[in-house]
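Note that one protein chain of the assembly has been removed; the remaining protein chains are unaltered in position.
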Amino acid sequence: MVVPIGDYVALAAVIFFIGVFGVIVRRNPLIMLMSIELMLNAGNLLLVAFARLWLQNAGQIFAFIVITVAAAEAAIGLAIIVTTFRPERFVDVDDVRSLHG
Amino acid sequence: MIVLATILLPLVAGALLFALPRQDRVLSRAIGVVVATITLVTVIAAGTTSEWSFRWLSRPFDAAFHFGATPTSFWIALLLTVATACAIAASREARLRDFVAQLLLLEGAMLGLFLARDLLLFALFWDLMLLPVFFVLIGWGEHPATAWRYFIYNFAGGLTLLLATAAFGVIYGSTDVIGRAAGPLVGAWAPWIYAGFAFAFLVKTPVWPLHTWMPPTYSGLPAPMVAVVSAVQSKAGLYGFLVIALTLLPHEVHAYALALMVLGAVSLIYGAVIALTQNDAKRIVAYSSLSHLGLIAIAVGSGNPIALRGALVYIVAHGLFSAALFLVLGYVEEREATRLLARLGGLGWKNPKLAGALCIAALAALGLPGLAGFAGELLILIGVYQAGYVWPVIVALIAIVVASAYFLRLYQDAMNGPEVPDVPVRGDLTWPEALAVAPLLAALVVVGVYPAPLLHP
Amino acid sequence: MTLPFTSADWWAVAPVSIVAIAALVVLLADILFARREQRYASIVIALAGLAAAGFVAARQFGHDYNAFFGGFLTGGFATVFQEIILIAAAGSVILYAALGPASRIAGSIAIMLWSACGAMLMSGAANLIMIFLGLELLSLGLYALCATDDRKASRESALKYLILSSMATAFLLFGSALLFGATGSVELADLANPAHVANPLFWTGAGMFLIGLVFKLSLVPFHTWTPDVFEGAPLPVTAFMSVATKAATIAVLARFIYAALPVSVGQRLLLPVWIVAGVSMIVGNVGMLAQRDLKRLLGYSGIAQVGYILVALAGGTPLGLRYALYYLTAYAFMNLGAFAVAAAISPHGEEGADLRNYQGLAERRPWLAAAMTLILLALAGLPPTAGFLGKILILASGVSAGFVWLAALLIVGTAISLYAYAKVVRAMYAPAETGLPEPRPFVPLAWVSAAICCAVIVLMTFYPLIPSNVLPLAH
Partner (left out) sequence: MSHSLGVTGTYPLVLTLWLLPLLGAIICWAFGPQLRTMSGWLASALVGISFVLAVASWSDATQGAGGTLGAHQPLASWLPGFDFGLLLDPLSLIWTFIITGVGFLIVFYSIGYMDGDRAFARFFAYMSFFVFAMLTLVLSDNFIGLLVGWGLVGLASYFLIGFWFERQSAVAAARKAFVINVVGDVGMMFAIFLIVANVHSINFGAVFAAAPALSAGVLFAICVTLFIGAAAKSAQIPLHTWLPDAMEGPTPVSALIHAATMVTAGVYLVARCAPLWDHSHGAQLLVGGIGAATALVGAILGTAQWDIKRILAYSTMSQIGYMIMGVGVGAYEGGIAHFFAHAFFKAQLFLGAGLIIHALADEQDIRAMGGLRRRMPFAFWVMLTAVLSICGVPGFSGFFSKDAVIYGALQHGHPWVYATDIVTAGITAYYMFRLLFVAFLGEYRGEAAQAHAAAEPAHRPHAPAWIMNAPVAVLIAPSVAIGAVLMFGGENSPWQRFFAPLFGATSSRAIALPPVSEGVTTLLVFITVIIGFAIAWQRYATRSAQADAVARLRRESERMPALLTNLLYFDWLIERLFVRPAQQLGALFGRVLDPHVFDGAVRDLVYWARWLGTLVRSFQTGLVRAYALILVAGAACFIVYYAVAAGVR
């Protein structure tokens, strides 16, 4: 059976929203980073789905590139988080608010 | 080409003056006077014939670095150069080098403004001429808030001017239009563009109720600077009305003439009665300036040829006597360490020269027949009456009576009455000081007796 | 089949590759040289690379090159943006030298060059993949650069930038995906096909795509990261970020507006952008009031300045784009000049970023004060600076395009900004306070670059460098 494209869009949207939600509500930077990955993957899902729909491999290429980039981003992100929270024992983004106003 | 030199000379000289050693007061003043005098000569040499033009923009509208005096701006430029020379000669401020430099920069910027034949160039110099005053208010002013008032009001005006100029250029296709027989701008946007210009001009003049920056500025600035500012910078707006608005937006000027005249009339009487009750001598002159320039606004509103010619005479006259008044009051303050009428008095006995100078200036200001102020007032009012407006004439006449009262008060409270013991009386005017105001006073008499050259542009 | 890659493709990406290679050389040189020479070695190499890239890019100008199957177009307006980005990079690299001694110079410079590569890719990107790639290359570099300082603030700015920017990128990606879904193509040129103006996927996709761009332009309400990141990041990084990111993103936005939108729906589709631009002109300028940190101040000012530039683009005419480029060029020099002055008065760390240290600067360093004044005048749009002429051009194109309300907002915003900038000027010309750190005697690099910036700002007023030809926008 063929899953209609609408379902893919809906699913992607849901994943994307979960990601957004995660970033907003969670205070642990690691989990926030994961939520962002989730958002990106929602995009990937769409790309692949549409690539299939249009029989256009540009979508897949796009998706591969996104995955690579996301990996790099994760790497840099972790590095930053580590440097930021090296002094503290618990990691909580709400503790970093020296810059404001 | 000469006209370009005229503008660049003070600007360059002013910039170079900063390279002089700081302490060198006499030398910097001497340089300033010389430069200003040379500029005066070049202005005369350039006359209304010398022009210089260089393409600036071709899109979105034509604009050029186009300089050249119009019959009107020639006289104002002359006034400017004379006033600046006298002001520099009269400068005794602290950090004199920087002060003289600022005066020269101001002169250059204003020459650019009045000699600009391109609207965009006009707008550029409009903003430029505000900067030296702002810097002097910061560095030499009495109260920081004054600088902000001046800055906020005038640059707000400058911005509306900018927007109006841009819109004008887009609609008209070119801003290289000042002083040439270019047709008027027509269309739905014309009133808005006029509003943009008018706001800037009214703030600068100033006209009630946009005037509240002016009294603190005029009383806070050092005398030589305020002499130039009140003498010439305050004329930028009126020049704009006379040369730009009346030629490029005549229909709008005519359509809203009544509003202009009402504002002018209110300024006339409002400034006059306030001047009647002020205690600070410089503020009295400041409010009198509000009152006097309202008269020119009325002249513009009436649009009558005699009134407009009279307006030019009065522009020059007001420039001369307000410059003289502020310079002399500067001398008084320098000697008595105060400018409050309540604390001054009886200077006339020991300082006859000082008293004489203040007397002539004040008499010219209150429109004594035979001096420059009178010729301007009379012609303006004749024209306004001819144009069929009676009420502004009556308001103006009342203001003239009040003016006689407050200028006499200014003169008598400072110079007459028993000598006040507690103020330190220094000597009478020295010759250099006297020579710094003499040209202005002489010009007042000459223009008052024979204004014909200004009347036949 | 033959290999589609031709020498023309290599030539097209030559500037980008030169910069990338220069970055590698910097790292290698870092190994070779001794501690003391390292800084200057990496600086010289970087500047040489940037200069070479700039030269090549200049040679390309006026011709029509493309690479990656038309995914990367250059020779037209892309070249102008690349030049601006290269200038920004060069200026920021110089700042590294101008500032006091700091470790990890080579690494930072290399990363900055790679970010520049990303920005240059964006300015030429003609399809969604290339845009995403360039954007991420730029951003990833910047995340790292923000953290290169030892201050806590620096790390914090990195974290904030990371989280928020990646989020925005995710929006952009999701939007690109939807656009792809709506049109079946990743080429911007194909989006313009009026066939799918009715497609809600297309609209939503465009919307989310624009969110990503508007975030990078830090327009309200996507501006919240800007002040914090600008303040926290090291001074050279802020300088680079403030120019390169804006330039690259405006390039993408311009291409999107001019090449990728069906004419019929163009204005309706962009209305939110103009609105946020208008709001930003006000918010950015009021935000500047009562700021105590130069970088933060310039962050807010940047929010407003981008708003001005968008007014020029609002016309949707090539002319407007050229005015935007003119203003962007001027803006680049204004910012770099300001940061150069800041560097010139920073003895140890970044004292130049603290506005309290500008009290009475005119007494102690009259020329630096004069330069800063001129730059602030330019930012405020006062003569005799390119800021003035740029404002006029922007106003003209905005008015001629019928966006009078934007022009009016611009005027109001400028009025407010005047007050904010003038307060800095007044501080510099007010009598000095005691106990302020004595600015450094003479910092050749900083003084020179500040002088150059001022000279350019003034000269551009009288000889407007408005790029003549900015096409082609799309393949």
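Read from first to last, the chains carry the letters A, B and C; within each, the first residue is number 1.
Everything that follows uses one rule, which is that a residue touches a chain if its C-beta (ideal position, glycine included) is under 8 Å from a C-beta of that chain, and two chains touch if they have at least 3 such contacts.
Remember, it's a predicted structure, so these values are computed and weren't measured experimentally.
Visitor: Going by the touch rule at the top, give the shown chains the omitted chain contacts.
Guide: Per the touch rule above, the missing chain touches A, B, C.
Visitor: Check each of B:F61, B:F99, B:W126 or B:Y153 against the chain that is not shown and name the one that touches it.
Guide: That would be B:Y153, which touches the missing chain.
Visitor: Given the contact definition stated above, which residue among B:L16, B:A342 or B:V401 touches the chain not shown here?
Guide: Spelled out, the listed residue whose C-beta touches the missing chain is B:V401.
Visitor: In the full complex, which of C:Y65, C:W225, C:W274 or C:F388 touches the chain missing from this view?
Guide: Missing-chain contact among the listed residues: C:W225.
Visitor: In the full complex, which residues of chain B touch the absent chain?
Guide: 148-149, 152-153, 208-209, 211-212, 215, 270, 273-278, 287, 306, 309, 346, 348-349, 363, 366, 368-370, 374-375, 378-379, 381-382, 385-386, 393-394, 397-398, 400-402, 404-405, 408-409, 412, 415-419, 449-452, 455
Visitor: Mind pulling the chain A residues that touch the left-out chain?
Guide: 20, 23-25, 27, 93-94, 96-101
Visitor: Using the touch rule from the top, list residues of chain C that touch the missing partner.
Guide: These residues of chain C touch the chain that is not shown: 159-160, 163-164, 167-168, 171, 198-200, 202-204, 206-208, 210-211, 215, 220-222, 224-225, 227-228, 268-269, 271-272, 276, 282-283, 286-290, 416, 419.
What we mean here is this: only the chains that are shown with their structure count from here on.
Visitor: Considering only which chains touch which, how would you classify the arrangement: line, ring, star, complete or other?
Guide: line
Visitor: Measuring between Cα centroids, what's the chain most distant from chain A?
Guide: B
Visitor: Any idea how many Å lie between the Cα centroids of chain A and chain C?
Guide: 26
Visitor: Could you tell me which residues belong to chain A and also touch two or more other chains?
Guide: There are none in chain A.
Visitor: Residues of chain B touching 2+ other chains?
Guide: none
Visitor: Name, in rising order, each residue of chain C that touches chain A in their complex.
Guide: Of all residues in chain C, those touching chain A are 128-129, 132-133, 136, 140, 143-144, 147, 152-153, 155-160, 162-163, 166-167, 169-171, 173-174, 176-178, 180-181, 184-186, 201, 227-228, 231-232.
Visitor: Over in the complex, which chain A residues touch chain C? Could you list them?
Guide: Its residues touching chain C are 5, 9, 12, 16, 19-20, 23, 29, 32-33, 36, 39-40, 42-44, 46-47, 49-51, 53-54, 56, 58-59, 61-62, 65-66, 69, 72-73, 76-77, 79-81, 83-84, 93, 96-100.
Visitor: Of all residues in chain C, which touch chain B in the complex?
Guide: Within the complex, chain C contacts chain B at residues 319, 323, 366, 377, 382-384, 388, 391-393, 395-397, 399-400, 407-408, 411, 414-415, 418-419, 422, 425-426, 429-430, 462, 464, 466.
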